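The structure's right below; bear with me while I get my questions together.
The complex appears here minus one protein chain, its other protein chains still in place.
Take a look at chain A:
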Amino acid sequence: MPHQTILQKLEILADAAKYDASCASSGTAKKNSLGGKGMGSTEGMGICHAYAPDGRCISLLKVLLTNHCIFDCHYCINRKSSNVRRARFTPQEVADLTLSFYKRNYIEGLFLSSGIIKSSNHTMEQMVETARILREEHDFRGYIHLKTIPEADPELIRQAGLYADRLSINVELPTDAGLTRLAPDKDARQIEGAMGGTKMAIVEAKDAKKRFKHAPRFAPAGQSTQMIVGADAASDADIVGKASRLYDNFRLRRVYYSAFSPIPDASAVLPLKRPPLIREHRLYQSDWLMRFYGYQPGEIMQATGADGNLPLDIDPKLAWALKFREQFPVDVQRASKEQLLRVPGLGVKAVSRILIARRHRTLRLDDIAKLTVSLGKIRPFIVTCDWRPTLLTDRADLRRLLAPKQEQLELFAA
């Protein structure tokens, strides 16, 4: 082990981090390095500096401090009983790598996570130390996301929040039963307790900031979490329900979904096959509907099938519309913003364009075509002065007409 080079460690510890879905670097306080001695800036919008062939954005140096772990969670490649190669960075090494990458404009900052070594507190201390080196010794003003360890001392989590832009605590599995089975060393109540603690600290820091100009910032980009999809039997309805409870209870910025992917050296308890990636996509779409389109969690659940899962061939918005056809067609000239947002194929941007444009003229189908991307999908659900879908909306085979042609979505589709 002592003979491992930084390059070898990076190879192992970045590989171990590739199952983490989050790579966001946006929504934090604006910072720049003018007037400082170090470097870095955050300007609201995060920047994806590269894309991997898995289509995912790379905006942060996403690594584990170590992939040694005293826990034995079955879905996790780093669990104690796994045979993966192990490595361990020192806080200084991670700080140096971050700075070296940042100077070359490869990244927006650091996303640090870790296997648990010795104890939760020891591990959390090492993570906080990494952030401290960056912020205090190098005056680093880029983005830092720390994945906190629920079992760690709240005081350590408080320190982490003072250095980090974002904290996250993974709930890992959508149901307590799944957690008990697949992460026997973890405790759902402890995880939610830690989230609650972080929420309180964020709220208190915001409150203090209002009253005292120099009150320290605490995780200005908020907290997020991640759920693994498809490792246990939880349905999409279960998952959406869990996510919405988490949003409500802990005011999370984001809930990330990570489709369970086959891991080398998999545990024998793991499921039959990996869920199609499209399932993860449908969950993100439903998340989007709740956050930006005014859908209630219950409405998303209404869009699921008998098995509690969202259809894979069509998006959740279309699925909902097909179930509630009596709500359509809507008249684009008169409908409210909320009604327009429910039309499959109309995004937030297109709706705002329509709202502005209809002040100036009576909208024809041609005009709608110019304001949107896919008229074909929208047509059955709208009325314009020169278009009325009458029969189309009621056709029994509407779903087949609107669903995309079958294509092979994955390499090893069952």
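Simple rule for what comes next: contacts are C-beta pairs under 8 Å (C-beta built on N, C-alpha and C of every residue); 3 or more make two chains touch, one makes a residue touch a chain; residues count from 1.
The working rule: contacts and distances are computed from a predicted model.
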One chain is missing here; what is its name in UniProt, given the choices "Type-4 uracil-DNA glycosylase", "ABC transporter substrate-binding protein", "OB-fold domain-containing protein" or "Lipoprotein"? "Type-4 uracil-DNA glycosylase"
Since one chain isn't shown, list which residues of chain A touch it in the complete complex. 6-7, 10-12, 14-15, 17-19, 32-41, 43, 47-58, 61-63, 72, 74, 80-83, 97, 100-101, 103-106, 177, 180-182, 184-185, 259, 261-274, 277, 353, 356-357, 359-361, 367, 370-371, 411-412
